[in-house]
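Here is the structure we will look at, set down as structure tokens.
Note that one protein chain of the assembly has been removed; the remaining protein chains are unaltered in position.
Labels run A, B and C following the written order; every chain starts at residue 1.
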Amino acid sequence: MSYARQILDTYPASTGADAGVLAATIDALSDCAQACSTDVDADLSEQNVAEMVACIRLCLECTDVCTATIGVISRPAARDASVTRPLLEACVASCRSCGDECERHADMHEHCRVCAEACRRCERACRELLAALK
Amino acid sequence: MSYARQILDTYPASTGADAGVLAATIDALSDCAQACSTDVDADLSEQNVAEMVACIRLCLECTDVCTATIGVISRPAARDASVTRPLLEACVASCRSCGDECERHADMHEHCRVCAEACRRCERACRELLAALK
Amino acid sequence: MSYARQILDTYPASTGADAGVLAATIDALSDCAQACSTDVDADLSEQNVAEMVACIRLCLECTDVCTATIGVISRPAARDASVTRPLLEACVASCRSCGDECERHADMHEHCRVCAEACRRCERACRELLAALK
Partner (left out) sequence: MSYARQILDTYPASTGADAGVLAATIDALSDCAQACSTDVDADLSEQNVAEMVACIRLCLECTDVCTATIGVISRPAARDASVTRPLLEACVASCRSCGDECERHADMHEHCRVCAEACRRCERACRELLAALK
């Protein structure tokens, strides 16, 4: 069981959403933020770095948005739909753009293939949390 | 002239929005993120900390959302409206909620009065940038 | 296998340290940052919030330091010992202080027990990475 799930299970008040969905989203966001950080560095190590510029930019954006979202959804009591919804929507959009771009390089660069997977999984998790919060 | 403005003025490509509006938003976001961090710590130093819980939570959320937004809008070439718009909307909502709550404590706690001001200014700046990006 | 490990295994250049140690540290840092964020919110939900102030502060600090460390060690090519070493030392110190304080509340608050565990594991992982980087 992930730490995210373990600590949410001990939360002294209502988490306002299924703890399993919440924990799965936090884990997917953490993986995605980290995969994107490493993918930036891997892209910068490639010979064809000039062709990786869009990928680097989208990975940087995705890291920033995922990191903020981890903080916000890790504090369930503070949940304010007027903030959480657009933030999750920004996350969905960022994961989708970044996943699309990473996929374009997946055949050539294995690290982009893994990063695309992390983005897809995170996009799905954020959509599920959005649906669960309705 | 702020560093945000100075460095945007040397940007080698189009910044996609008026550099003055962009720089003013970055400065307002930096001030707001920092004011909220300090306000959390100041709230925790107050005797009536139990009454400051909502304020602490909203300030933590506001710091996270503003920090991500600084990163995203500081990279103008990466601008993707499907991410930037909901992120700025999350920021507007977070600054408004946090500013409202801080204002409730402004008479009693000077630090909340200053933090409310930083939130109001940041909310306005994000709205102006949203309008400019249309 | 964690995403951290998967993506490091596809890294196109040397990661400068054993990929297993690096990935374990990244996972421990992500868990710790998230556990600390949730523990802050859980502490704020407790009736005896005035007694949780030190715990809240140390958890906030630990989140900030772990988040920066994830970014820095996720980009292996950029490794600069003059930055990585003191940053990991700050992380060890922050996890230790936070783990000690959480442990003090572990009997009373289950969330603090889980957070203390995440801090201990992260402290150990950072020490191992420091040793591996020597």
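Keep this in mind: a contact is a pair of C-beta atoms (placed from the backbone, for glycine too) under 8 Å apart; a residue touches a chain by one contact, two chains touch by 3 or more.
In this text the structure is predicted, and so the values were computed from the model without any measurement.
S.K.: Please output the residues of chain C touching the missing chain, sorted low to high.
M.R.: The list for chain C reads 57-58, 60-61, 64-65, 67-68, 71-72, 75, 77-78, 80, 82-84, 86-87, 89-90, 93-94, 97.
S.K.: Provide the residue numbers of chain B that touch the chain removed from this figure.
M.R.: 2-4, 6-8, 10-13, 26, 30-31, 33-35, 37-42, 44-46, 63, 67, 70-71, 74-78, 109-111, 113-115, 117-118
S.K.: Please give every residue of chain A in contact with the chain that is not shown.
M.R.: With respect to the unshown chain, the touching residues of chain A are 40-41, 44, 49-50, 53, 56-57, 60.
Here is the rule we use: only the chains that are shown with their structure count from here on.
S.K.: Which chain's mean C-alpha position is the greatest distance from chain A's?
M.R.: Most remote chain from chain A, centroid-wise, comes out as B.
S.K.: Write down the pair of chains with the top C-beta contact pair count.
M.R.: A-C
S.K.: Taking the mean of each chain's Cα atoms, which chain ends up nearest the overall Cα mean?
M.R.: Chain closest to the assembly's C-alpha mean: A.
S.K.: Could you work out how far the Cα centre of chain A sits from that of chain C, in whole Å?
M.R.: Roughly 19 Å, centre to centre.
S.K.: How far is the middle of chain B from the middle of chain C, if each middle is the mean of its Cα atoms, in Å?
M.R.: 27
S.K.: Of all residues in chain A, which are in touch with two or more distinct other chains?
M.R.: Answer for chain A, listing residues that touch two or more other chains: 67, 71, 75, 77-78.
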